[in-house]
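Here the complex is missing a single protein chain, while all its other protein chains stay put.
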Amino acid sequence: MSKIKYGMVGGGQGAFIGGVHRIAARMDDHFELVAGAFSSTPEKSKASGAELGVDADRAYGDFAEMAIAEGARRDGIEAVAIVTPNHMHFPIAKAFLEAGIHVICDKPMTTSLEDAQELAKLVETSGRLFVLTHNYSGYPLIRHARAMVANGDLGKIQIIQAEYPQDWLTEALEGTGQKQAAWRTDPKQSGIGGCVGDIGTHAYHLAGYVSGLKAEKLAADLTTFVPDRDLDDNIHVMLRYENGAKGMIWASQVAPGNENGLRLRIYGTKGGLSWEQENPNRMLHTPYGEPPRILTRGGPTVGPEAERMSRIPPGHPEGYLEGFANIYSEAAAAITAFRNNQAADKAVHFPTVNDGVDGVAFIVACVKSSEANSAWTDI
Amino acid sequence: MSKIKYGMVGGGQGAFIGGVHRIAARMDDHFELVAGAFSSTPEKSKASGAELGVDADRAYGDFAEMAIAEGARRDGIEAVAIVTPNHMHFPIAKAFLEAGIHVICDKPMTTSLEDAQELAKLVETSGRLFVLTHNYSGYPLIRHARAMVANGDLGKIQIIQAEYPQDWLTEALEGTGQKQAAWRTDPKQSGIGGCVGDIGTHAYHLAGYVSGLKAEKLAADLTTFVPDRDLDDNIHVMLRYENGAKGMIWASQVAPGNENGLRLRIYGTKGGLSWEQENPNRMLHTPYGEPPRILTRGGPTVGPEAERMSRIPPGHPEGYLEGFANIYSEAAAAITAFRNNQAADKAVHFPTVNDGVDGVAFIVACVKSSEANSAWTDI
Amino acid sequence: MSKIKYGMVGGGQGAFIGGVHRIAARMDDHFELVAGAFSSTPEKSKASGAELGVDADRAYGDFAEMAIAEGARRDGIEAVAIVTPNHMHFPIAKAFLEAGIHVICDKPMTTSLEDAQELAKLVETSGRLFVLTHNYSGYPLIRHARAMVANGDLGKIQIIQAEYPQDWLTEALEGTGQKQAAWRTDPKQSGIGGCVGDIGTHAYHLAGYVSGLKAEKLAADLTTFVPDRDLDDNIHVMLRYENGAKGMIWASQVAPGNENGLRLRIYGTKGGLSWEQENPNRMLHTPYGEPPRILTRGGPTVGPEAERMSRIPPGHPEGYLEGFANIYSEAAAAITAFRNNQAADKAVHFPTVNDGVDGVAFIVACVKSSEANSAWTDI
Partner (left out) sequence: MSKIKYGMVGGGQGAFIGGVHRIAARMDDHFELVAGAFSSTPEKSKASGAELGVDADRAYGDFAEMAIAEGARRDGIEAVAIVTPNHMHFPIAKAFLEAGIHVICDKPMTTSLEDAQELAKLVETSGRLFVLTHNYSGYPLIRHARAMVANGDLGKIQIIQAEYPQDWLTEALEGTGQKQAAWRTDPKQSGIGGCVGDIGTHAYHLAGYVSGLKAEKLAADLTTFVPDRDLDDNIHVMLRYENGAKGMIWASQVAPGNENGLRLRIYGTKGGLSWEQENPNRMLHTPYGEPPRILTRGGPTVGPEAERMSRIPPGHPEGYLEGFANIYSEAAAAITAFRNNQAADKAVHFPTVNDGVDGVAFIVACVKSSEANSAWTDI
């Protein structure tokens, strides 16, 4: 397939996640960056564009201008990657969808449930693709875990324990001018959720993705430990899933010694799985009554769902960027199929606008429950 | 000091925990078993007694008879170990306390809060010692963890994550005649708590022991996953501690691949600790902003609180039986001091009747909260 | 069976391994300490004896006197535990064997191969039992590992990697008056081997015990890193086994960060095993072409050879003292059978005088090879 020309909104100098998206897009050589509104300051956008090899006339100072211009070009971008703070996701996605351009958007998708739901409608009416970068679902062994659950290897799922501890906000980093900390703790840019939106949603999405189950209700206790912080920095959540399964999520930004400790454990009547993001090339499978087995990316019994998402043989670790790139490569397959007016391969999938709605619903329900003294709340 | 002569109620042939108590008592050579009501069937009690080297006339068929007889003997036992199912703890403890005999009792202490509170009064009026075998608090590194927290090494404690997953009741083992499973899932013998009483209390006690904090409220979601089981086999609990700290407990008997996965993680403003019972000779200390440190039993920076509880140099693992023996050795020190009408060394301590009351209060609050749809409930 | 009355030579105040032997002997209640030559100073021996509950008239100042006296008593000891520095093992063992008393002896067995071979003859002519405390072979999973190899689960054994790094002699601890360091680095007390004798022999024995293979030749490079130390403190050894298998041993007392890092990995045509002493309740089994399996003491597929050596259910760690106690309990079974003029149960076994000869031969061959610039040397 010929490369997909894409643009980016956000991700200029000093940003973090924009660079990740660009490497992810480049990894498997399916994408080419040709346009961007890297900053709302035109000069900065142009400077970033120049560094990134983007022509000056396609380095925009305004996303709306970019959407219109690119939508009108014959050789305009086919897709846009949105890597701004949360509050801008909605208007940007809307502008590009309306310009007929596929959207690859960071999470959480929007800052209100209403926006999320409206965006879902916009996607539907636009007929365009919407890819939400819940990147952890791109790890090969997570794909395999999902396949095992779907295949009944664990029996009926009963218990789901997800957690995502970090420590980078243990102190009031936002007061030091650190840009990442500043917007993530600012309700104007992040929305109503702090920790719950930034990483709680990842844990929540992963639990649902692997288990294949929809969470129906939750009871949450959100806490802000750092004085004068405006958003939660630690969340405790209990969950009830559709089939009677029960779950827990703990996410924290103030747990010293944890970097990105995303971990998922899931147990059914016939066995369990345990996986940790920081060492993602192995997963424990614990069939009931048998010795625990260590599954490795590419190793024995690990199937095609993981293999599709792998580049190199087992024992050579693939990491975060490769997992992220897998989302981009799935997107590329879907965009190419779209371009050719074909259905993508059945195996191709990625988090969509519906996952985005569910993620925002999770945030909203957590905040609501916590305000109602942890009352069970519908998601 | 001369050895303490002790008796045992329960712990006859086919029992599990009785044997553990006897090894624990023997490990450091402070105790000598001289009497017992090992079974309520006199013949069985005598048979067990014979195996254990107990004279036939001190192998009783009835604990009440034993309490009276031993209390009346000049060379009667100084202490009794109660290792029966839960529902018998109270009457037995009462009988021996009234006979002036110190009590070493398994947990949970009683099957009702009223009994627990009455037992606390009995202990006080009796003037005798009451030792509750929350044995995990006897691990050397747990002692060190507690000292670190008390010393302020972690700063102000904010987050307490405790868990205790097992898998031995994943299927309806109680229906197969397995004695341990049968009584632990029988409300008549276990009381109102299943998993919550058997292992949830251990996690709860450990969290409080190390943190030095009292839990004030909890919100619990108790589940019975195995059909027709009469008691909970999985618990999800959120906790609020006295100083604003928040906690979570997950305990389960139906999580395949977990044997005795008791784990405690505790985080403060200055650092964290992480410890797992299945590999108890190491603990992770994570001072904020510094590399995580692996502390080992007997290793560098690990202090006298752990050293008192150790027998051999670091790198040679001590385990469950040694931790259990530490409780017995602390009891021995206290009993010897009592015998000599002295105060025990300041460092000597062990779980007492007050921990027992708190543990039963935890069980009761969990059941109550769960029945009230996880409403926050005072402990 | 009635308890075995035993005595001890060495193990007085300030010693380390004597206390370990006593706990090991006591753990399963098969032994009773009734006599000892705890020190060569009669007063010290009596003081230690008093602490240990040994009658004053059986606390000897001289092992020879003890052997004669106890051999002559009607109620004399059945067995003696020898826990002195190495150079005394031979004369003491000789004295007690000649007095008709079973010997339980620490390793390495003697300080010369001639002594070792003579001791083997003495054992034979005496008709008494000789138990060498290569305690690591008493770990339950090591018993299971040996059974797996014997059963062909790994196919033909090809590679054996053993190591035992420590760090306690990284600096010249022997110069500080530390008693353990002093005798272990003194050729007069330890013999010709330092690290090779103290811990190299453990690694060597374990490799042979599990593999069931005899090492035929070795090439060794022994080093003394700490200036002015008289014995080796680091050994590198290559091995050739009887069936074509190849092996390596690394042992060190000067590798910072290692406490008692004994580790064995063994690979055959059909699979491998990996076990580490510091976390001895789990072992990795890697059948070729299948996911690695984590075996746990008492867990699924772990058989009767391990179960015999266990006291408590899986997930509750047993450690070094329990493994050591297993050697004592095997000795107890053999001594009891001897007493009753019966054959011990087929499953009963323990390291014998022949293992002692092999261990000393290993030390001698290592020193000889190293002096010959690592030439391959017969063991």
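Note that the chains are named A, B and C in the order they appear, and that numbering of residues resets to 1 at the start of each chain.
Here, a residue touches a chain if its C-beta (ideal position, glycine included) is under 8 Å from a C-beta of that chain, and two chains touch if they have at least 3 such contacts.
Please read all numbers here as calculations on a predicted model, not as lab measurements.
**Student:** I'm checking contacts with the chain that's been left out. Which of B:Glu65, B:Glu216 or B:Glu290 qualifies?
**Tutor:** Residue touching the chain left out of view: B:Glu290.
**Student:** So which of A:Gly152, A:Gly303 or A:Pro317 would be touching the chain we can't see?
**Tutor:** For the chain that is not drawn, the touching residue is A:Pro317.
**Student:** Among A:Asn243, A:Asn279 or A:Asn340, which residue is in contact with the omitted chain in the full complex?
**Tutor:** A:Asn279
**Student:** Using the touch definition from the top, which of C:Ser40, C:Ser274, C:Thr301 or C:Asn354 touches the missing chain?
**Tutor:** Hidden-chain contact among the options goes to C:Ser274.
**Student:** Suppose we count only contacts with the excluded chain; which residues of chain C make the list?
**Tutor:** Considering the whole complex, chain C reaches the absent chain at 158-159, 161, 163, 167, 170-171, 219, 221, 223, 225, 234, 236, 238, 240, 246-248, 250, 252, 254-258, 265, 267-272, 274, 284, 286-289, 292, 373-374, 376.
**Student:** On chain B, where is the contact patch with the chain that was removed from view?
**Tutor:** With respect to the unshown chain, the touching residues of chain B are 284-285, 289-296, 299-301.
**Student:** Which residue numbers on chain A touch the omitted chain?
**Tutor:** Output for chain A: 16, 19-20, 23, 26-29, 53, 166, 258-261, 277-281, 296, 299, 311-322.
The criterion applied here is as follows: only the chains that are shown with their structure count from here on.
**Student:** When the centre of a chain is set as the mean of its C-alpha atoms, what distance in Å lies between chain A and chain B?
**Tutor:** Taking the mean C-alpha position of each chain, the two centres sit 43 Å apart.
**Student:** Which residues does chain C have that touch at least 2 chains other than itself?
**Tutor:** 296, 299, in rising order.
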